[in-house]
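For this view, one protein chain was removed and the others were kept in their places.
Now for chain A:
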Amino acid sequence: MSCFQGPSSLKRKRPELKSPAQSLTEHERILYDVIRSKQDIGIWTRDVKKEAKLPDNVVNKSLKALLVKNLIKEVVNIQNKGRKHFMATEFEPSKEISGGTWYLEGSLDREFIEALKQLCKEQIRLSGVATLEEVTDSINRRQAFNVGMTKQQIEEIMRTLVLDNAIMEVKSNGMGEFASIPFGKVCYKRIGKGGLRGEPKAEAGALASIPCGVCPRISYCTPDGIISPKTCVYFKKWLDF
């Protein structure tokens, strides 16, 4: 599970001193140099072929050999998952290729994101109002993950929580609950006192509470039509006490 692995940038390996690169054929050497020159960006197969100026079959064969010798690796490029992307094994994919902290093997690491969101939300719930720095420090102090989170990463999480309407972004007025926060500083505040365990109580809008509010066939619904409130299956389900 990724949340115990931490951000990939911290796992970056140093280039090995004794490389098996010495035992390479000429073609393999050319390809390896091309791929290695791209560092943590890596390169798409078609671009390898273009740059190396070698026949397709030679390139394919040599790439396989390099993979077997563990000199290169195939990585997922989140910008285009369908393309075969190669990188020298000594590098870890850059943020542009891997998607950054939030991605694991080319997919959004939802589990990690959700765990972090819960922690941040919990922190805001406990403190009522907190600055970004306070939340970051608190998360890092807990050591729930084996690596520290940066302020920027926590900011991204907080921004999502604001979009989720789980917390509010406000500016401190330096008074009352904001007394410990300098005037004008952006901070995050919990929404209401909450129901059980401080979670916001669910309160759907008036239209969203009834079947018609979310009905995909509302435009076909008429009083005496084939789809009508009298014959509506959603109504039937809703009123089935």
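Note that a contact is a pair of C-beta atoms (placed from the backbone, for glycine too) under 8 Å apart; a residue touches a chain by one contact, two chains touch by 3 or more; residues count from 1.
In the analysis below, contacts and distances are computed from a predicted model.
Student: Consult the UniProt record of the chain that does not appear here and report its protein name from "ER membrane protein complex subunit 3", "Autophagy protein 5", "Ras-related protein Rab7" or "DNA-directed RNA polymerase III subunit RPC3".
Tutor: UniProt protein name of the non-displayed chain: "DNA-directed RNA polymerase III subunit RPC3".
Student: So which bits of chain A touch the chain we can't see?
Tutor: Against the missing chain, chain A presents residues 78, 102, 107-108, 110, 113, 156, 159-160, 163-166, 168-171, 173, 175-176, 191-194, 199-216, 218, 221, 223, 228-230, 232, 234-235, 237-239, 241.
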